[in-house]
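All protein chains but one are shown at their positions in the complex.
The block that comes next holds chain A.
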Amino acid sequence: MDNSVIVKNPPLVSVQDVCQTYDNGASGQIVVLDKVNMELQRGEIVGLLGRSGSGKSTLLRAIAGLLQPSQGTITFEGKLISGTSSEVAVVFQSFALFPWLTVLENVEIGLEARGIKPAERRQKALSAIDLIGLDGYESAYPKELSGGMRQRVGLARALVVHPKLLLMDEPFSALDVLTSETLRNDLLDLWSEGRMPIEAILMVTHNIEDAVLMCDHILIFGSNPGHIIGEIHVDLPQPRNRLDPAFREILEEIYSLMTAKAGSTNTIHSQPFLGNGIAIVLPKVSINELAGLIETVAAEPYNGKADLPPLAASLRLGVDDLFPVGETLQLLRFVEMEEGDIRLTALGQRFVESELDDRKRLFSQQLSTYVPLAAHIRCILDERPGHKASAQRFRDELQDHMSEEAANDTIKAVTSMARYAEYFAYDEESDLFTLDNPS
């Protein structure tokens, strides 16, 4: 690389080979982030896009200095990040406002931490409150405010300390559609008019439209382990229009990236979930969601093949909601997803046309063939004379390969599917898998 270029335009944040792993008892480590590299330039809004579990929030927290990555380096203005910095402020998904402090006191908290005198503190806080459109709410407590207003307080609290970098962790996902639209537009106005004292914004989101509406660069994260699968440059002028063909094209591109399988053209035999054999991490998905998606794709106007962006928009589903459902269906071979499309297989079509009992039979058959963990549990239940087995035993078995939380979720997912398919039963009281379905 040319040295002079780096000197001329040093990135605000530089992330190099960052890995994040957690110890998992004796059995080894769980990788959350795998060798992530990225740079954040001044004057940019960068989005980190991916489903839950892709490590995007972990990366944001590492940049915030809230956690120390296991490997790799993160530099801010050329200096290694160690611990939180006064140049970086965070806006939280849950707002993280102190319920016992008023709006004004909440905004002042960062200034107080720096030992700024009360009078100066108040003036700065009032300016920030004014800027963000919270005039008149200074003495209100957070619980008196609506979600949108609360997130404005979170924003004012972040801006008042004059950070160079603003980190936003799913800032709009706890808000309803209309509220997040307003807040996003206000934020973009302040940014484009240069009225916010910040140099760059890094934002984590699972909403693809949000990312395309706001960001100059979008980094797309793949799961298991979290890694960057693609980067998209959004060159559209602000304000952006959802109906603009160029906008739609970028959406398509992102969906294709997210449904593409790494290094594989044969989509049927690759699977999106981490691990193999019985140790596949399954997402928590309800049977109703699975059946609902199959039926939606089968019905008008999709008739068995749907383009993901309009499908997601019409169902009001984010990446977090749509992809786990689609991918579970793909694992069971009811659908195929590729190039931003979702298509019903012949089996999926049969499922839609069947009655409840036949649906269960189909589901049970797919479960035993394509979910090794379900087959494994069933096999052990068949072998045992009493047809009973402790669920904890399987949880422990899974924990050799994944985190405790993922193991619990996976067991829950398998239980829910097996209960529907009447493949085996589960008794919560005794935490036992059994073969006897009460009839």
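Things to note:
Methods note: a contact is a pair of C-beta atoms (placed from the backbone, for glycine too) under 8 Å apart; a residue touches a chain by one contact, two chains touch by 3 or more; residues count from 1.
Here is the rule we go by: contacts and distances are computed from a predicted model.
Missing chain, UniProt protein name, picked from "ABC transmembrane type-1 domain-containing protein", "5-methyltetrahydrofolate--homocysteine methyltransferase", "NitT/TauT family transport system permease protein" or "Dihydroorotate dehydrogenase": "NitT/TauT family transport system permease protein". When the full complex is taken into account, the listed residue touching the unshown chain is A:Ile109, out of A:Ile109, A:Leu188 or A:Leu435.
Interface with the hidden chain, as seen from chain A, comprises residues 22-23, 61, 64-68, 83-84, 86, 88-90, 92-96, 98-101, 109-110, 112-115, 118, 122-124, 126-131, 135, 138, 141-144, 150, 161-162, 195, 197.
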